[in-house]
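Shown here: the complex without one of its protein chains, the others still in place.
Take a look at subunit A:
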Amino acid sequence: MARMKFLCDAERCIECNACVTACKNENEVPWGVNRRRVVTINDGKPGERTISVACMHCSDAPCKAVCPVDCFYQTDQGVVLHNKDLCIGCGYCFYACPFGAPQYPQAGNFGTRGKMDKCTFCSGGPEEDMSEAEFKKYGRNRLAEGKLPLCAEMCSTKALLAGDADKVSDIYRERVVARGFGSGAWGWGTAYQTKNGQERDQLRERKQGQ
């Protein structure tokens, strides 16, 4: 079973924000929410890099762990989604997420609370695939159309990779071997590995096998 993952190659990101714009446009994301952002690390210092950040669809998602109404679920392919009909807007997931992915729409100066919004890996939500209701609540379902998230497809330098973890890591590995440095896939340790460096997916599969 393919596991969906994002990978941002910090050596390639040129901070063009095309991924941010593409996501916003494709999913008609409401005002005040950016499902994807480009972040500068070590700003103004040697080694400054930019990375594109959104929900990383963690193997053991903290947002899912803290949700009091259990509105988060993970698909067989590892995509973390949520049900907006169940969400009560408590904001716990926002504080739990290490990437700041879940956000609330902000229509006024003081903010308006409502249903949390987050990246869906362009795979919609619990509604019927490619239905009008799904699009209004969660955005486009490109996975059901046989495509990948538009942010990654649009990336001009292919710094942002999305798709099957095996394919994505193979592509990144080839790049690291070719350039001879830069094996730190930003965010992967936080999202997909334990503190010991073990892959969470492998641990889960092992547990399921027992």
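Assume a contact is a pair of C-beta atoms (placed from the backbone, for glycine too) under 8 Å apart; a residue touches a chain by one contact, two chains touch by 3 or more; residues count from 1.
Keep this in mind: contacts and distances are computed from a predicted model.
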Chain excluded from display, named as in UniProt, from "Formate dehydrogenase", "Cation:proton antiporter", "ABC transporter ATP-binding protein" or "Response regulator": "Formate dehydrogenase"
Touching the absent chain when the full complex is considered, from A:Cys16, A:Val66, A:Ala144 or A:Val176: A:Ala144
Residue in contact with the excluded chain [from A:Cys119, A:Leu161 or A:Ala191]: A:Leu161
Residues of subunit A (touch criterion as defined above) contacting the omitted chain: 2, 4, 75-77, 79, 123, 129, 143-148, 152-153, 158, 161, 163-164, 167, 171, 174
